[in-house]
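The other protein chains are all here in position, but one chain of the complex has been omitted.
Residue numbering begins at 1 within each chain, and the chains themselves are lettered A and B in the order written.
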Amino acid sequence: MMRRGSPGVQRPFVVALAVGAIAFAAVPVAAQDGGLDPAADLAQQTLTISNWAGYMPEDLPARFEEEFGTKVTVANHATNEEIVAKLTAGGDSGVDIAFVSGQFAQALAAQGLLFPIDQAAVPNMANLYPEAMQLAYDPGNAYSIPYAWGTTGLCYRSDLIAEEPDSWLDLLQPAEDVTGKTTMLFTERWLMLPAQKALGFSVNTTDEAEMAQVKDLLAAAKPTLLAFDDTTFYSRLVSGEAVLVEAWDGWCNYGIAENPEIRFVVPSEGSDLWVDTMVVLNSSQNKEAAHAFIDYILRPDVHRWVAENILYKVPNQAAMEALDPSLAETFPNMAITPAELLAQEELVDLGEAAPLYTEIATEIAAQ
Amino acid sequence: MTPGPGAAPVPPTRVRRRRRGSAEGALLAGPGLLYLALFFLVPLAIVLVIAFMDRGRFGGIVWTPSLDNLARALEPVFLSVLIDSVVIAGITTLLALLIGYPAAWAIARIPARWRTLVLLLVVLPFWTSFLIRTYAWIVLLNSQGPLNGLLVGLGLIAEPLSLLYTPGAVVAGLLYAYLPLMILPLYAAIERLDPEIREAAANLGARPWTVFRTVTLPLTLPGVLIGSIFVFVPSLGNFVVPELLGGGKTVMVGNLVRDQFLKARDWPFGATLALVVVALLAILLVLQARASRAVEEGARA
Partner (left out) sequence: MRERGGRAPLLVLVGALVFLWVPVLVLVGMSFNAAGTPYTWGGATLDWYAALARNEEVLTGLGNTLLVAAGATAGSVILGTPLAIGLHRHLRSGAWEALSLGPAIAPDLVLAIGLLSLFVLSGVTLGLHSVLLGHLVFGTAFVAAIVRTRLGHTDPALEEASRDLGATPLSTFFRITIPSLAPAILAGGLLVFTLSLDEFVIAFFTNGPATPTLPIVIYSMVRFGLTPEINALAAVLLLVTFTVVLAAQRLTGIGGRRRA
């Protein structure tokens, strides 16, 4: 059935007749004031969660439902940009919890769209690495709880590539045997990252002259690519269509799981520390259940299950310490430590400079 | 929405009837027209207006008039995407015409009992999910896909070709998606042709090609134009096919518009690009209307 249906739903033609009166009356319901209601009956609440496809064990929602009685619906998004565009469109999006990367959580919070996390309702936060609680996009976890973290690097077929890559330039200025067999991420920040790092700039630079150089380097790289690809790069490695791709560490693991010749390396110029977070929307009518869900995820056994299932590192110390040690043997990047991650550069929102990035991305796309 | 039950029976005088007629017309057409005004005209007007505004920091619109977006849309980098889009949509349309015309011709000439079946065969794939049909081409053109397998198997090529993520793949996907939209109007136009006209021309000694060029083609030109528009318009604004089959390397203007609205959140620039597309199509439609009118008048003369 329709969620919080506006009057327009049941009688479409009434809308036509009653013009603005009805259609425009469907304004968002104001967020409830104040904090959580400790007496709320979770079984009476429903949760709609927007997450990347396949970024959560499939039966996790069902298990949560079983324990708390809250009906959970999962909607998928493919990229941060996609979900943020819908969340910022105004009004109640119908989403209670969204999974977005840290710098996007920061931007959403700056727009007043996020509900401040009631940390008393999330006691399992104590399981997080201390490092994961002081990250630049949201120090002290005021608006977001980290779900998974990692870095970005090169994922490659060691059996199909003459020289093992160790520089972003191996991707941007590929050797002859690799040309036409590389892919790059196209989601803005990670589109820029290889060029930014190769040129020795910050991944958060807002310097126009630096970004102009980044643009030139990317523009020159574009013709050498097989494709821009945010979603299927690992399967291209498995099929051999691509031999070298820009990838998030965890996603490279999906390829490694199918072909042990696939390897992951963080280029010598360095990379980023990205964090995927869970945020509660201000417009949510189910904030108590949302907090319960986040707390449930942070349980050591649940978060460990998540890590083993999605093959991404989770920022949960208790969960990581309980992780099956053989996992790190098969997937070496699962063993990257928080200290090593923090040695990379943390992605933060660009504020006023954001349009600079989108404009360059558009021009790269158009080229 | 329907004539009011309270309306008293009216004597059928001309004057009275016309007056009742206009009230009835408004009552009948009013709701539909109002709806379309509200949810078709107003949205188009909004696109027109925001195209000349500035973007806000988090997306959104800053209501200060500006021509910056138009200037930007005409920068070489975006102009070249526009031109590429027109070329890709144009080649698709041309191919559809080259395949669609003889195919429609053949349908009109096969025995009547087969005709419905064949028309159904043309239309059916069109009615399955557009996205799945596009996806089918990823499967087919993949370097490990059946087409490459066939070519390698036949010894025609030694190494799998990279067929996917090329402009050719985009054209193939668009052609596949919209070919039925070319065949159907052409079939309708050809079927209506009076075979006697052609026979008369032939009996007068005209060669087949001359008959086709001077009689058949002009008479079916309205169908050609409609079919071409049916293929060209959705091809030009498409963003799914270039995204899935172009791998982000072959980009059409639809992709840029989509990205401005759902990624970059630069609505004004997206609206400007869309507006350029609309302007292009409007010019085409006017040309089409002119051409079919000319044909009709020619036929009447």
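One rule holds in what follows: a contact is a pair of C-beta atoms (placed from the backbone, for glycine too) under 8 Å apart; a residue touches a chain by one contact, two chains touch by 3 or more.
Values in this document were obtained by computation on a predicted structure and should not be read as measured data.
Undergrad: Let's see if you follow the contact definition: name the visible chains touching the chain that is missing.
TA: A, B
Undergrad: Could you pull out which residues of chain B are in touch with the chain that's been left out?
TA: For chain B, the residues touching the absent chain are 1-5, 7, 9, 12, 21-22, 24-33, 35-37, 39-44, 46-47, 50, 61, 99-100, 102-103, 105-107, 109-110, 116, 118, 120-140, 142, 144-146, 149, 176, 179-180, 183, 198, 202-203, 208, 211, 229, 233-234, 236-240, 244, 254, 257-258, 261-262, 267, 270-271, 274, 277-278, 281, 285.
Undergrad: Considering the entire assembly, which residues of chain A contact the chain that has been omitted?
TA: Residues of chain A in touch with the missing chain: 2-6, 8-9, 12-13, 15-16, 20, 23-24, 26-28, 48, 50, 53-54, 73-78, 83, 86-87, 89-95, 98, 231-232, 235.
One rule holds in what follows: only the chains that are shown with their structure count from here on.
Undergrad: Averaged over CA atoms, how far is the centre of chain A from the centre of chain B? Could you give it in whole Å?
TA: 37
Undergrad: Within their complex, state which residues of chain A touch chain B.
TA: The touching residues are 13, 15-17, 19, 23, 79, 81-82, 84-85, 88, 107, 110-111, 180, 186, 188, 222, 225-229, 239-241, 351-352, 354-355, 358-359, 361-363, 365-367.
Undergrad: Can you list the residues on chain B that touch chain A in the complex?
TA: Residues 1, 31-32, 34-35, 38, 55, 57-59, 77-78, 80-81, 142-144, 162, 164-165, 247-249, 251, 255-256, 259-266, 269.
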